[in-house]
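For chain A:
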Amino acid sequence: MTDMKINVHHITRVEGHGNIVVNVVNGELEQCDLAIVETPRFFEAMLKGRHYSEASHITSRICGICATGHATASLRATENALGVVPTKQTELLRKLAFFGEILDSHILHVYMLVAPDFLGVGSVIPLAKQEPEIVMRALRMKKLSGDLCAIIAGRHTHPIAMTVGGFTHYPTKEELLDIRKRFEAVRVDLKETVDLFESLDLPAFTRETEYIALRKPDEYAFIDGEIASSDGGTWPLEDYLSVTNEYLVPHSSAKHAKNKRNSYMVGALARINVNFDKLHPHAKSVAEQLGLAPVVTNPYAISVAQVVEIVHAVEESLNILDELVGNCLKWEEPVKPKRLSGEGVGAAEVPRGTLFHHYTIEDGVIQKANCVIPTGQNLANIEADMRELVPTILDKSQAEITQSLEMLVRAYDPCISCSAHLLNVEFVR
Partner candidate 1 sequence: MKTLTEVVTKSPSIYQPVPARIVSIEELTETEKLFTVALPGGLSLHHSPGQFLQISVLGIGEAPISISSSPSRSYGTFELCVRRVGDLTTALHNLKRGDIIGVRGPFGRGFPVGRLRGKDLIFVAGGLGLAPLRSLIYEVLDQRGNYGQLSVLYGSRCPSDLLFKDELAEWEKRDDMTLSITVDHPDETWFGEVGLVLNLFDDIYPNPRNAVAVVVGPPVMYPSVIERLLSLQIPEGSIWLSFERRMKCGVGRCGHCQLNHIYTCREGPSFSYSEIKDLEEAL
Partner candidate 2 sequence: MAQYERYIRPKVAFFDFTSCEGCQLTVLDSLQTSPELLDMIEIVEFREAMSERSNEYQIAFVEGSCTRPADEERLKTIRSTASLVIALGACAHLGGINAIKNLRPLPEVRADVYGDKADWYDTYAARPISAVIDIDGFIPGCPIDRDEFIRVVKMLLQGRQPIIPDHPLCIECKLKENVCLYLRGKICLGPIVRAGCGAICPTYGDGCEGCRGLITNPNLDSMKMVLEEHGLSFEEVEQKLSMFMAYQTAGIKSEAEGATS
């Protein structure tokens, strides 16, 4: 085959709108793009002029799947800007809600979006007919994670009770005990999940790249920390721009990013590669069972890394629940800002990777806002993977090549509506 054109219009089972464009002329790869065609959302422009208290509610609408993550990063940015230090209890509750979202998103991704590829069906809907057990298990686990978010923040998509400085609502002790019981029981489903993924064969493809994630000395970082690279080096959050180095490309309404190399990866696999030593022991042993030993360079293994994180999140949630119940949750009014002007960066490891929010606030009103989204950071890396993958499979049929590429893109779990946020940036091209 000397000439080939692949154009996947609107990749399915991903969040948002993206196209894969591959053009092979005379056996040479001329073009290999992941085009993000999502409509630009203008969130940074929308934040300008709004009161700081609205920021987390507006930015959670960047994405329905990582809404709690956006809210968390947004609140941390505001809090850093206004000198608010949340209490220990607030941190624990935020982490719990955050784990709820990690679980919800990862379960959605591995079961409903990725698993159909490996099980040879078009989607979760025929899968529900073919393997009802698997789908029911996924729905059960998803309901548990959704319910966790709900008792803490009202709901998972667009959480309500999370506010600058704390919470406007607290779960009751009964609710915590009840959900704790269910978390314990879910370990059975976890085992089945691990077994399922152990049985799946990942495409054999590897490409080494730079892996970036937040890192903390005493825990597997999800909220706050410093930026760490597998190529070495750490940066304080405030220096995030020197890591992400965003630039625009014409075929995409989302920005690309690069650090030391031409691209880098964020997300579950990057986190495992950077923070393996901080995983919960159970999660570590699951990683071993699934053959995940850092540094893992197969991007298709992102889904496996997500399974490991599911285990981690369940175990850590149980610990936090114990701590909260043990110390008996008390009513705390949100911590009031010390000042109404300032600049701050907030960061979180949302399901798809490192998320930064950066606000400048004057007299309580947001003057400037910037959000750097995980999928945007991954785009250049996905394209680099595609460019390396395509020549190795050119002997296959166009349908097979398309399938491999779609699976690759899907493995990254791109959150395209997030990434099409577009900011005020220098154009590098």
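To be clear about the criterion, a residue touches a chain if its C-beta (ideal position, glycine included) is under 8 Å from a C-beta of that chain, and two chains touch if they have at least 3 such contacts; residues count from 1.
With respect to how the candidates were assembled, all candidates are chains of the complex that A comes from, given by their letters.
Bear in mind that the values here come from a model prediction, so they are computed numbers and not experimental data.
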Pick from 1 or 2, the complex member that touches chain A: 2
Complex contact set, residues of chain A against candidate 2: 10, 12-17, 38-42, 44-46, 48-51, 54, 57-58, 61-65, 67, 108, 112-113, 116, 122-125, 128, 136, 139-140, 142-143, 146, 153-155, 157-158, 160-161, 163, 167-169, 248, 250, 253, 417, 422-425, 427
